Structure formats: structure tokens, C-alpha cells
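I have placed the structure first, in the form of C-alpha cells, so that the comments after it can refer back to it.
The complex is shown incomplete by one protein chain, all other protein chains being positioned as in the whole.
Which chain is which? They are A, B and C, in the order written, and residues in each are numbered from 1.
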Amino acid sequence: GSSGSGDSSTDAATGGGDSGDLINVGFSQVGAESGWRAANTKSIQDTLTKDNGFDLKFSDAQQKQENQIQAIRSYIAQGVDYIAFSPVVESGWDAVLEEAKQANIPVILTDRAVDSEDKSLYVTFIGSDFVEEGKRIGEWVNDNVATEPINVVELQGTTGSAPAIDRKQGFEDATKGNPNVKIIASQTGNFTRAEGKTVMEGFLQANPDIDLVYAHNDDMALGAIEAIEAAGKKPGTDIKIVSIDGVKDGMQALADGKINYIVECNPLLGPDLADIIKTLHSGGTVEPRIVTHDDAFDQAAAKEALPTRQY
Amino acid sequence: MATDQLTPTRPAGTATAQKTPRWRLDARYQPVLGTVVVLAVMLAVGGSRYENFLTGRVMANILINNSFLVVLAVGMTFVILTGGIDLSVGAVVALSGCISAWMFTHGWSAGITIPVCVLVGTLIGLIVGVMVHVFEIQPFIATLAAMFLARGLCYLVAPESIPITDPTIVKLSQTRWGTDDGLVITPSGVIALAVVAVAFVVLHYTRFGRTVYAIGGSEQSARLMGLPVARTKVLVYVISGTCAGLGGLLFAIFSRSGYSLTGVGMELDAIAAVVIGGTLLTGGSGFVLGSVLGVVVLGLIQTIITFQGTLSSWWTKIVIGALLLVFVVLQRLLVLRRR
Amino acid sequence: MTTSPSAIPADQPAQPAASDRPPVVAMTGITVTFPGVKALDGVDLRLFPGEVHALMGENGAGKSTLIKALTGVYSIDAGTIVVDGTERTFTGPAQAQLAGISTVYQEVNLCDNLSVAENVMLGHEVRRAGLVDFRATRRAAREHLKALNLDIDPASTLSSHSLAVQQLVAICRAMVVDARVVILDEPTSSLDVDEVERLFAVVRDLRSRGVAILFVSHFLEQVYAISDRMTVLRNGTLVGEYRTADLPRVELVQKMIGRSLEVLEQLEEAPKRVVAERGDVQPYVQAIGLGRKGSIEPFDLDVYPGEVVGLAGLLGSGRTELARLLYGADRSDVGELRVDGQPTKLRTPRSALARRIVYSSESRKTEGIIGDLTVRENIVLGLQAERGWLRRIPQRKADEVVAQYVEQLGIRPANPDAIAGNLSGGNQQKVLLARWLATQPKLLLLDEPTRGIDVGAKAEIQRLVAELAEQGMAVVFISAELEEVLRLSHRIAVLRDRRKIGELTNGDDVTTDDVVDLIASGGQDA
Partner (left out) sequence: MNLGAIARHRLFWPLVALVVLLVASALKSPAFLEVTVRDGHLFGGPVDILRRSSVLLLVALGMTLVIATRGIDLSVGAVMAIAGAVALSQIAASPDPGALSTVLLAMLTALAVALGIGVFNGFLVAVVGIQPIVATLIFMTAGRGIAMLITGGQITTVTSAPYKTIASGYWLGLPVAALIAALIFGATALLTRRTALGVLIESVGINPSASRLAGVRARTIIWTVYVICAAFACIAGFIKSSDIMAADSNNAGLFIELDAILAVVIGGTSLAGGKFSLTGTLVGSLVITTLTLSITILGIPVNAVSLFKALVVIAVCLLQSPVVQHRMRSRRRRAAPVPVEVPA
């Protein structure tokens, strides 16, 4: 792991106030629950370096909102210049964000949104649009697969999480008007490979004629591939697979023809975040919502893109 | 023999036990003392390593950020003192939060919502108590089932996170009393401290409290001694459930939202706090104030990690584990040495 | 047979016959069954105000079960319980207590994590404004303890006291409530003469105040000294109800055991042991200045093969501690121990076991019986521990060993698959004894092996110890009954205040008084 603590020579004792002309940034990450998240963390840690003029304080909330709130409070107490974080949940940030506002520390949201009414609590939100991702998948399915009636099974993300809700929503919005698309089963695979496989095995036992799998992320799609192969069918051919994320293993499977279509959800937010902070620091303004550029790949595009992918 | 003068002389035929010298600390307080000592060491180390560490604001934040955990740990102390365990508290926190958020969005007033979400915890505690006492299901399993149950109800009530905009809750979450340099206390903190105070009195100065300890010492003896074992056993789960309901309310105030996935693993934090505070999981020995210290220790570990600020996700986990290890081993060694 | 008759003067019955008043408790046709055992079958019991009633029977006869059926610990399958003229079924001890029935159960049932004061007063604490007033509670506890002449710090933790003290505390607890019925299930099993005397003073006082007392003991001496009437049980059935004065001992024993036995004579007329010519045999175990800080001061002790060494002393004099050092259950911090001439460090019971030293603990509930295992598993446990886990004792060998000791010690029920924790107290003791005898030890440390054992079995165990010594085993024998120690031992080591103060060589001219004198003088002039 190159993104460990070892290579960052930050002297913790100089945490407060101004240390030279470095910009103090406190970043609170959700956790490290997936490969996507690891890439996201790495991108941020690799960009906000001393060489680039940042002094990054990073903390991992272990998927707990209370830890994140605590970390943000601690950043306020330490007096950082900027706070950035990927909220675990959408709701419940008003109180701590108000504190940050009172302390005059600008807050930047990455990857996930908050649902505060008061938009002045944060400067900007940079990240993908989950509903849009689901929609793009749905549209591709409409155009490429659902030209005849198909049975779709859905592998949902963690119950109640924003990406799971939005990606389901987007897909349903896009395929609502298409009578050929029939979602015959939908279960949570918790965004993990193992559960993706388990649930897919169950689907295969219960339904003999599945045509398409819609997985909310690549990991569950990869798990589903294992299950389909174990049942003696060919993923990508007998049963088509579409998913979201575009992590390396997913792209590889796409290139190998086991997945049919992937909408990317770009984890490399580091450079964008650095740009925003630099802009703000020099007195500029930024848009309140910055949607990252997400590609979409079919099998041919994946073969082309694979050699140059960073993650 | 030279030792003669040291041996107390007593008339033959009197059964005496050796009296412990006054200056010796009662053995029961030793684990708590261990916690205090190691806590002081951690503060000293943290203060020397990090700037702004030993400030009022940071210390106040520990209570502000953990007021719900204090309440959970207090409830858990009751259960653990009887030799039981309550795994459902994390899920009950989520359920209570979800229900309060749901009620607020459906136009209920705070005057009704707040009691309801505390009572939800009471009700779950009562169900657990009945399962444990009447049906003799082991606490671990009864509370595990209650945990699934509460979590399942969460998904039904609030499949996605719901913000709370009720003015009372907003007010509660924004109020700060204290000095300008950050040494402040929130209403939640006051509630948590009040719960601690009440629990302290109940455990140490009421018959119910003493029965809790007696059951932890030996349930069979307590029953043969004619103590109200049944009532007490059900009550401790009701108390723990109520504390969890209240904890859920405090968490709702803390985060101003209800979300079905909050509090995953929070029961382990509560248990860890209680045990670090010197309470034996076998029951019968421990103090509610120790549990509060346990929460402070966990909060301090988190604080140290954020102050370090350079730990990657995995080093965070490893460091938490290592600090926990250092803590329990040191505490244990202190206790052993004093014996 | 235990204490000299002069120690406890026989009473005049307080009331001529109690039957002119209605019984405060009348149990009729009580039947209690456990899976596989009919513990009680149609038993009657009547308790009158102002009488001491003895409940008699062998180990496992059903005495404790009858008591627990009365106080609602066990539910009864048939029969009626009438208290004060109304039929009652208690659902638990709490209810029985409310109805004025105060009970000391057989095994000490207290909470050893709490203080002495709390154990005495739990549920009856002195309260002010609804809150417990600890100072007043401790004061009240001290008063109650004083009634039994127990001068211990009420604030001390119960577990820091020896079993005997705990037993007294349990009795104290029963005296706290204003009870009309007091039940004492073997309260004297670990008490010495003085404690028993004090207890009896309290019992007599209660009787004079019209309280009915149910008393269980295997010491016939005590039973005859204190009781007015008695009910005898055998194998869960009622033998009869008698006036104590009408029933001579021999007849009582016969009624309990069901056949006439010479046990009494055997117990009373056993010849004194004398030290045989040792020749140049070396002691099997030799302690030289062995001691442990805070537990027992350095002592010297030799135990020769074929010899029984008795340990005499009052409660808490350190006999148990001494034995534990010899077994390695506690580690010594000074002195030397030689086993068979070899200097040895005993770090764990296992290392003692490897040198064929075994120790049967005085508290069988916490340190002896493995409650949920069967009788068979309990008996072979010692053997198995010695062989290690890998080489399991073959089923057939285990069965043989178990059958032999079940027969020899008269363990009842004679079912190797019975759960040991369900056995009656006395039978559990026999199982423990069997465990140690099965390992064929060279040194047997017996701490109160006859506690709670009925007359027949006690005679049997004493005979066994004597026989084992004759066959060359070294035995250290601890008992609260001086008579018993005197009868069995070749030599007697006397302890006081956790210090060995002297040693007596047994002989025809040695009496219990000599030992008592030695203890009283503190060894100064011995």
C-alpha cells in the first residue's frame, strides 16, 4: 500500500493554525469498504500533498456517522483551513456544518450529497449523479437488450444507502416506459462480491429464465459472474450483465466479455478537490454542484481503455 | 517468634477474619483505578504529542460526541452486572431515531415524539426481559434476536435517511452552555450526566440496585435469599432498552436525522466501554462511573486518531486495536500487581 | 459421638407436648419427582410453635428436597402444605419468607461478591427516604453478627472469609427477619464446638419465643441435645415422627438406615492409633519452613507413609491453607518441600498429582464437583487429568472403577450417568472422595471429608482412611470434629492464627481437652 501513513512526513505536532504557506485540509472519509473507496482515498491522499501545497489531515470514519461528526468537530478544534468529507449518510449534518460555518471554515462535499435545506452550509458538492448512472444503464438496456421481453434481476446495494436508492430509482425511471423490461427479483447484495454471488445463486435456483442482471456496483456483478458460471451458464452471453463503477476487475470482466456494459463512477476526485480548494484559497468562487465526468463503456471500449486505466 | 507481636491475639474460640488495613484500597475499586491511571497516561501522551490537544474544547467534545454512548453504557452496566448482555442497543438506537424522524415528518409534535421514541426502547427491553426471564432464552441470543427485530423495523419505518427539522430538536442540538474557549456542555451532555447520576444512586442506594449485584454474584443464591430475581432481571433489560431509546433520541439530536443503518456495532462500543471501566462480564462487580470512564477512553482513542491525521483506513483499525490492547493489558497488570 | 456430651447439655423440652396447639406448618402427602428420581413419596411433616424439630435421614433421603418443597423452590407433584391453617403453595423463597418462613439452605447460598453486611441484610436494608443507609445497615448487621459472637468487619467482602464463617453469616441472615418458622439445613456441618454452642443458644432463645425450628444435622449428638421431636425419612418415604426423648440413638440409626448397624459402636469404640515403629523409613512429604505470605506462616511438617496426620484448630486457623500449599493449589513463597526425599517445587495441582499427592477441597460446590458432568465423569476426572487428554480412559476401565467406588462408598443413586450436581450433598462428597481414591495416591489431603455425611457413611469413610493408612498411604486429615481427628490420627498438628503452634503424638492418654488446651495456650507452653 503506497497510501499508508509512512510516506506522509507531516509532523502532527504542527497541526494547528498556519504552518508556512501550506493549506490545512481536514478530510473525513467514509471508510474503506470497497475497492472504489480505496481508489478514492488514494487519489485524495496522492493529490493533496505537501509538494502541491497542502497539509492533509485524513481520518477514516469506519462507516460511522458519529465518527465523522466527531472528526469534523476535531478539525474545527484544530483550526484547519478547509474541511472536505464524503458523508456516510445524507441527513444529519446541519448541526456540525453550522459549527464549521461559525468557525469560518469552508466545507466541500465529495462523492455523496447531504440533504441540508440550508445550502450555505457547504461551498460545493463534487461527485457523480447516482440517479443519472442508473438512468444511463436503463437507457442502454432499452436500446440494446430490451428489444424483446426480458427478465431482469437486480442486485441492490446496501439497503437504505443513497447509491442503492438512487441507482434503483434511475434504472426504474429509464425503463418505466418499456414494457419489455420486467424486473422479476430484487435483493440486496450489500455491494460485496460474496453477497452478490450468494444472492445470484438464489436467483438462479428460483428463476430458471433470467436474461439480464443489473448490479448496483461492479463487485456484486463479479460475484454474480461466479454464480452464473457455477450454474453452468455463460455470463455476458446466456445472461447479460450491466453494472456501475468501472473498477479494474470490472473493466477486465467487461473486456473479457463477461459483463456487457458499465457506467463509470469516477473515484479520482483528488485533482478536482485540489483545484476547488486552490480556487477558493485565491478568493475565487466555485459552482455549488460539480458533477464529475463519468464515462460509460461497452466491451469494445473497455478493451481500448483497459491498458491506460489508473484504478 | 519475632512475628508474635504482629499476630493479633484473640480469645480462643472467636472466629475472626483478618481485617484489611485502612490504607488498602478495596479490591473492588482496583479495576476502576487502573482505568483512571491509564487514562491519565493517555492524556499526558496525547498532550505532549499534539498541539491543541489538552484544550477545553477537545475535552468538551468528548462528552458532546459521546453523550449517547454514555447513556447506552449506563444501561449496559445494569445488564452486565446481572451477568447478562444486551446486543440490541445499537439497533434500538437506530429504531428510536428512525421513528422520531418518521413522526416528525408526519407532523407529530416533539411533546409526543420524544416520549414515544424512548418508550420504543422500553418496549423492546421488556420483550427481551420476558424472553430472558420467562422463556429462559440466553441473553446473548434474546438480545441478538431483538437486534434483528429492531433493525428490521428500521427498514420498514425509514428505508432511507430522514432529516429532522423539528424546532425543538434543532434547538436542543444547537444550544451550548459554557465558556468562550470551547469548554461547553450541550443539553445532551446534561441529560447523559443526569442519567449517570440517577443510575449511580439506583445501583448503589436502592434495594433494586443491590439485588442487581446479588444476581450477578449468584442468581441461584439471590433466589434462595428470597430476593425478587424475576422482577429485577426483567427490569434491567427494560432499563437498558429505555437507555437505548433515550440514546437514540440523543443520537437523533446529535445527527438531526434518522437512518436505519446508524449504530451498527454500537453495542460493542457500549460493551467495551463497560468492560474497560472495570466491570466483569460475569456480573456482580463493577461501577457505573467506571463505564463512563470507559466511554471517555474510547472517545479519547478516536480523538488521538483524528489528531494524528495521517493514518490510512487500515492503520486506523490497527491502531484502535493496539490502543485497546495496551489499555486492557495495562489495566490488568495494575490490578494484578495490587493484589 | 462428636463433641463431648458435657459441651452441649441436653435440654429439657420447653413445652411438654406441642400437639395441644395447632401446627404452624403441616405438610401432608408431599411427592416430588425429578426426571428419573422420585425424591419424595407421600411425606408428612408437622411443625409446632416453640419446638425444635429434627429432620433425619441418610444422605439422599430427601431432607433438603422436603425443605425446598416447603419454601417453593421445587414445585410439588402431590400433597398439601398448610401454613397457619391456610393451604399455601409458594412459588418461590420470597413468598415463603413473606409468610414468615426463614431458611438456611444446605450449601451456603450467599453472594460472595458482596460485603458481609449486605449478605446479612439484603432485602432488609435500613433505608432512609427510600435510599439504603449503609452506615445504619452495617450497624444492624454487626448487631446480628454479635448474636452469633461473630466479630468480623461487616464491610469486608464475603469471599474473603472461610466457609465456616460464611455458614455463620448465612445463619445470621435467617435471624434478621422476624420469622415464625426457621429452617436450618445442616447449619453446623463446618462449625466447631464453640460456634455450635453459640448457635444453639440462639436457637433456644428463638424456641422460647414460640418460633418453630426445623433442624437438619448428621451429628446425632447435636440432634439429641437440641431437638424436641424428629421426623425420619428413608429413601424419600416417611418412616415416622417421634419424640426425641422416646427414641434411643440405636433405634434412630436403625430407622434411618433401615437395618441395624454396629456403626455406633464402631464409631465410639475404635481404638486409638499409635505411631508404629518407623524404622528408617523417610517421610513421604516433608515441609521445611514452608509458608506463604498473608496465608500461612512458615511451618515444618513430616508425613510418613502409612501415617494419618490430623490438623486441629479453630475456624480460620489456616488448616485449609496448609493443605493447599502441600498440594500446590497455592504457591509457597518461602521454605522447601521434599517429596520422597527430593526437593520439589509444586507450581500447580498437576505437579502434585504427578507426585501422587491429591487434595479433596472443603468447598465441594465451588472447588470440587463439576456440577453438569455425570457421576462417572466426575469420578474418573482425576485419573484422566493425570493421563492427559490424549489417552482417554477406556470405557470399560472407567465403568469398573466407578462401579467399585459407587459400591464401596455407597453412592446413591447408584447410577453412574446421574448428573453429579443433582446428587444430595453427602453423596457429592462421596463422589469427590472416589475421584481421589481412584488415582491411588501416596499422600491424601482430606479437607473436611466427612462434612455433611450421614453416620453410616461417616463410619465407612473413617474405616477407609484407616485401612488406606494401613496399606501404606500417607494421609493428612482435616476435620472440625476434634473427636474424629483424635480417633483417626497418629499425630496431630495444631494450628492457630494461621501458624502451626505445636504437634501432639496420639496415644491412649491424649484427649480432646489436651488439644483444646494447646490451642488456648497458643503453643506457648507446649
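By definition in this document, a residue touches a chain if its C-beta (ideal position, glycine included) is under 8 Å from a C-beta of that chain, and two chains touch if they have at least 3 such contacts.
Computed from a prediction, not measured in an experiment: that's the story for all the values here.
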Quick one: which shown chains sit in contact with the chain that's not drawn? A, B, C
In the whole complex, not just what's shown, which of B:L149, B:V170, B:A230 or B:L334 touches the removed chain? B:L149
Using the document's definition of touch, tell me which of A:L222, A:V242 or A:L280 contacts the absent chain. A:L222
Among C:Y105, C:F134, C:F299 or C:Y359, choose the residue that contacts the chain missing from this document, as touch is defined above. C:Y359
Filtering A:T124, A:N190, A:S243 or A:N266 for touch with the omitted chain leaves A:N190
Applying the definition given at the start, please give the residues of chain A touching the unseen chain. 1-4, 31-35, 38, 41-42, 156, 159, 185-188, 190, 192-195, 197-199, 201-203, 205-208, 219, 222-223, 226, 230-232, 249
Can you name the residues of chain C that touch the chain not displayed here? 327, 329, 348-350, 352-353, 359, 361, 366-373, 377, 381-382, 384-393, 435
Contact residues on chain B toward the hidden chain run 87, 131, 134-138, 140-142, 144-149, 151-156, 159, 268, 271-272, 275-276, 280-282, 312-322, 324-325, 328-329, 332, 336
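Throughout what follows, only the chains that are shown with their structure count from here on.
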Think of each chain as a node with edges to the chains it touches; is that a line, ring, star, complete or other? line
Whole-Å gap between the CA centroids of chain A and chain C: 71
With chain centres defined as C-alpha means, what is the inter-centre distance between chain B and chain C in Å? 42
Show which residues of chain B lie in contact with chain A when the two form their complex. 49-52, 55, 57-58, 61, 64-65, 68, 101, 155, 158-165, 170, 173-174, 182, 251, 254-262, 264-265, 299, 302-303, 305-317
Which residues of chain A touch chain B in the complex? 1, 3-5, 8, 10, 12-16, 26, 29, 31-32, 38, 41, 45, 56-60, 62-67, 69-71, 73-75, 77-79, 89-95, 98, 115-117, 158-162, 165
Of chain C, residues touching chain B in the complex: 73, 92-94, 96-97, 103, 105, 109-114, 118, 122-123, 125, 127, 130-132, 149-153, 156-157, 160-162, 164-165, 168, 173, 192, 194-195, 297, 314-316, 496-497, 499, 516, 519-520, 522
